[in-house]
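Every protein chain but one is kept in place in this view of the complex.
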Amino acid sequence: MKAFRAKSRAFEEEGWRAYALLLPWIAGVLLFTLWPMLQSLFLSFADYRIYGSASFIGLENFREMFFEDRMFKTSVFLTFKYVLLFVPIKLVAALLVAQVLNRNIKGISLYRTIYYLPSIVGSSVAMAVTWKMVLSREGFVNVLLGYLNLGPIDFLSSPLYALETLAMMGAWQFGSSMVIFLAGLKQVPQELYEAAEVDGTRKIRQFFSITLPMISSTILFNLVMGLINAFQVFTQIAVITNGGPADSTYVYMLHLYRTAFVSHRMGYSSALAWVLTLIILATTGLVFLSSKRWVYYEE
Amino acid sequence: MNTRIAVLRNPHRDKQQWLRLLTHFILILGCFIMVFPLIWLVSSAFKPGNEIFQREFSLIGSRLTVQNFIDGWNINPTYYFGHFMMNTFLMVGSVVIGTIASSFVTAFAFARLQFKGKKPLFAFMLATMMLPAQVTLIPKYLTFTTFGWINSYLPFIVPAFCATQSFHIYLLVQFIRGIPKELDSAAKIDGCGCFSIAFRIIAPLCKPAMFSVGIFAFMWTWDDYLNQLIYISSVDKFTVSLFLRSLMDITSSVAWGPLLACSLISLVPIIVMFFLAQPYFVQGIATSGLKG
Partner (left out) sequence: MKKRGVIFILLAMMLGVMIGCGKKPVESTNESAVAREATKEVRFMWWGSDARHAATVEAMKLFESRNPKVKLQAEYSGFSGYFDKLTTQLSAKTGPDLVQLSYTNVADYVTFGQLLPLDPFIEKGLISVENLSEATLDMYRFDGKLYAIPSGVSTTLLFYNKDMFDAAGVAYPNESWTWNEYIETAKKLTKDTNGDGKVDIWGTGEMVKVAGIDMSFKKYLYERNGSLWSDDLSKVAFNSDAGIAALEFIKSFQTMGIIPPIEMTAANPDGVDDFQLGRVAMYIASSPNTMMYQEAVPNLGIERVPAGIEKDVFWVNPSMMYSITKDAKDPELTASLLNFMVNDEEAGSILKIVRGTPSNSVIRANIGRSLSEIEQTMLACIQKTTSTDFVNEPFPAGFMEIFTLVDREIQNYLFGKYKSAQETLSILETESNKILARYI
């Protein structure tokens, strides 16, 4: 009896302290997350031209989106294409390099730093400008190709290659995922590998049977973060190609931005924002569901 | 160690050395891919202005020059380039401090304390990570207008002190979970209250994760071009990104030399900061990115 009461008193006491500590976060959530979200939700069922007042129009925005808006379908398709290119390449590159770096080779911290560098500078306007010039016809890459007698490739200015190139540019910043993989790899108990060596298992088999399962939770983390970022890709594409050439890089966020700031249709763009949220939730939800099958947690 | 074993070991060692060289070679190739755009940027910044486009394939132009940097520094009629760097440091610095402080406090509550509604609140916090930023863009702008915070850095700083980025909270939560609870118990026995434990025991131990949070917050705020664009309108408050973009205009000529030089300078703080915080940074991510 006494123990129970003591516990519940301790529980209550901790309660108010916790909320005291959580006060900034709660304030932030109310002001900067919940309230804008509600506003945005309302706007998605309204027609709001940023100057006047909003008028309720029910599901009209969504009807237009799915049945009339030709650029909507394009943007969804292109976004998925980007995601399917960017995420696997980024993860595979990050994992491979992490694996190589994990062998206690000399200069690991230098390598780690250099591989991480793109992640730091990658999202800046400065890098966008640089890439645009480096990949142009007279740019560095094409000059190199020229030495090998390969014709100039219009990386960013041909509808055939632009989106793929942008996906590669995004994957170029795999350093952040790599560092997380490195940490995950370090956590794999050495005994497992030693036992496998004794058994005579080949290195490659070891990778698939030991390494991958043991870092599966890290893979999940990187996968989910990668997906979320990929669906929301905006700045680099807006600055470098702005949807072109020939609308071949017109991803979802560009469509949303254009609807909001060029067409000034706040209601419609809010609707677009919510549809994107649902797409992201659905995709990551599926990943989480599937993760029950392949992710191994050390309890 | 007799000679027979030594002889047997040799071929294996050769193969190992060969593999190691190959590994290094591939890694260095990879490094090159990682940094060649930056190398290009550096080389162009030191070239005479009109050679940047004409001869894009040469590493060094007809001569090395710092003229671009001088021009870039002076290019704005009212302020030196340094003014914009200072502006950005001010804004980003405040955001970093606010983020670390608020994220820690929130993370501590989630990681160490028991309270009603903890599970749903935690789930909610994670869910907000998936919210596309554009959803709240316009409503937030309207909110900040009502407060009168337009054309100031407040729209960045105040939310930072309210832990609006769940990613940082999550990072710290995972890290704190890795700190042995025995430390807490020991402190309690010594008579420390909850807040005391938080600030005197746990916080110092969280330094690596805090540095990670700081670096991320620094980078993301520095590069947050869109929000800077809509909230900052007068030149005296411009950040570096806004200033760089202002050097590019569709309808008149672009000063490419100074633009590249200033771009290069603008990347330096981030790179330096990263090098300084490297050890903490990696440690911080490592411990938190793991546990699913």
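Quick notes
Residue numbering begins at 1 within each chain, and the chains themselves are lettered A and B in the order written.
To be clear about the criterion, a contact is a pair of C-beta atoms (placed from the backbone, for glycine too) under 8 Å apart; a residue touches a chain by one contact, two chains touch by 3 or more.
Since the model is a prediction, treat every value here as computed from it, not as a measurement.
The residue from B:135, B:173 or B:242 that touches the chain not shown here is B:242. Chain A residues in contact with the hidden partner, per the touch definition given at the top, are 49-52, 129, 132-133, 136-137, 154, 156-159, 243-247, 261-265.
For chain B, the residues touching the absent chain in the complete assembly are 53-54, 75-78, 89-90, 93-94, 96-97, 138, 141-142, 145, 148-154, 207, 211, 229-230, 233-235, 242, 245-256, 276-277, 279-280.
The rule is short, and it goes like this: only the chains that are shown with their structure count from here on.
Centre-to-centre separation of chain A and chain B, using mean CA positions: 16 Å.
Residue ranges of chain B in contact with chain A, taken from their complex: 20, 23-24, 26-27, 30-31, 33-38, 40-41, 44, 53, 56-57, 102, 105-106, 108-109, 113-116, 118, 121, 124-125, 128-140, 142-143, 159, 161-164, 169, 194-195, 198, 219, 222-223, 225-226, 241, 244-245, 248, 259-260, 263-264, 266-267, 270-271, 274-275, 278, 282, 285-287, 289-292.
Against chain B, in their complex, chain A makes its touches with residues 11, 14-15, 17-19, 21-22, 24-25, 27-29, 31-33, 35-37, 39-40, 43, 50, 97, 100-101, 103, 105, 109, 111-118, 120-121, 123-127, 129-131, 133-134, 136, 138-140, 143, 172, 175-176, 179-180, 182-184, 186-187, 217-218, 220-221, 228, 231-232, 234-235, 239, 253, 256-257, 260, 266, 269-270, 273-274, 276-277, 280-281, 284, 295, 297.
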